[in-house]
Every structure is written in C-alpha cells, then in structure tokens.
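Rest of the complex left out; these chains stay put.
Chain naming follows the written order as A and B, and within any one chain the residues start at number 1.
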C-alpha cells in the first residue's frame, strides 16, 4: 500500500467512517471511491477537495489524489483467497465470456477503461450473496 | 480446446445455432451452458441428454458431458485481449473488491463455486455496453 492510501486509511479509521459513507459524501460510487483512495484511479479536482475536506487531509494529499497513477500489482496470481476467486473465475470462465460476449456483440472486447463496477449485498436465507456488476463499453475490432 | 468441446462446436455450427439458442432449449443460462460445452462444468444427466438430442450427438458425448472436469487453463496471464481485460480488472480492482466486500459482509470471500454469472447487452447511443453480473455466496471465515 502506498503512502497516499495509508494516510487516507489512517484518517478514515480515526473518523470511524466506512468506504460507503465516504463515497456517499462525495456523491460517487463506493467501488470507484475506494479504488481512487487505494491509488488505482485519479480523482477529479472537486472530488479530491471534498475528500480532503471530509477527512481533514492537507493539500499535498489533495494534489496526490489528482495524479494519474501507474497501476501496478505485485502478484501475477493473487494469493489472498477473496481476490484469487476472481482470478479463478477468469480462468474457468474466460473462454465462456469470450464466446458469449462475441456472440452478442461481434468481434471485439469489453473495455476495462470506459468501465464501472458495483458490489451489492443480496440477502438470502441460505446465506447472503455477493453481487458484482461490471459494465464496460463494447469496443469493436477495426479493419483498415 | 478438448475433443468434447470440439465435437459440440462442430455440431453447433453445422446446425447454425447460437449458444443462447442452445441454452434456451435446455432452459439453462447461456453462460453456464457455454461453460459446460467448453468443458468447464459438468452437466446433470437430463441436460446432457437434452443437449445431445438437440445437436444429434451420440451417447459417448452424453457421458462425457456428465463427467466432473479437471479445470485447467494454460496461461497464467491470458493474452487474448477480451480475457486479459478481466485479468486487468482483477489486478486494478482486486484490493478494492476486498475492501468493499469485507466492509459489507465481514471477513470472508465470495464463493466461485456456489456462483453464477450472466452477460447482458445494454444498448447505448454512445456505444453498446457489456454488463457482466457475478453472484456468489458469501463464505465467512471460521474460527475454531
């Protein structure tokens, strides 16, 4: 975790706020807000200012939040079980996703840039369920 | 691609059917049906029989569809752009998913076994969008 994220998390904990409460205050989604605080997305100026005001963080944090981060992950195959399960889904269902998406849309991909994601809790008497919704623009391969 | 999948795809193409049409005939989802045909899930007996009847495939295909497959993928990091984007999402948003899911549910994971997934097309004047919905049971870590 980088310094920026660490500073934010310490402030978040000292104020006993959740990611969701922070996101609500910024009028942004929880997933995007968390990702920006973890250094995986840049914040527009107004959102960075709102966050720093909310968590009483200084201008250097506000500036850092607006920088365009270099997105790096250390583990080619993640070890944490929660994250690994998403890797496993990609491995088990990768070819299926390719078949189904390309059958519906033609030859192309789902963008991971023009993209958003939500996480919801679905209550269920047999055990609550995690619902993750990914929404990305379809990009068609070009010929030239 | 294994022999089973190859046989099914040849039959599917000669009948000019889509995965969705096959899934509808089986009264199952397109994602699950495709994954079973690609050798990544086993089919219950009635579904295997329905598929073989639909595609005019023999009893050895029917038996093979019911076997419990060993799930193997060759590429630790996938190269196909469509599949890589899901890998990238896991890399960029993995820590975010961990933070958000565990804030909502406590310490645990989303199951990739008690799990389903849907792919939808969202029409949009700025370009259609791919919507992938993952739904997995939350599994809580135990102490003992």
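Criterion: a contact is a pair of C-beta atoms (placed from the backbone, for glycine too) under 8 Å apart; a residue touches a chain by one contact, two chains touch by 3 or more.
What you are looking at is a predicted structure, and each value in this text was computed from that prediction instead of being measured.
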item	value
Oligomeric state of the whole complex, in copies, if 2 are shown	10
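Definition applied: only the chains that are shown with their structure count from here on.
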item	value
Contact footprint of subunit B on subunit A as seen in their complex	18-20, 30-31, 34-35, 38, 40, 71, 73, 76-78, 80-83, 85-105, 108-112, 114-115, 117, 119, 121-122, 124, 126-139
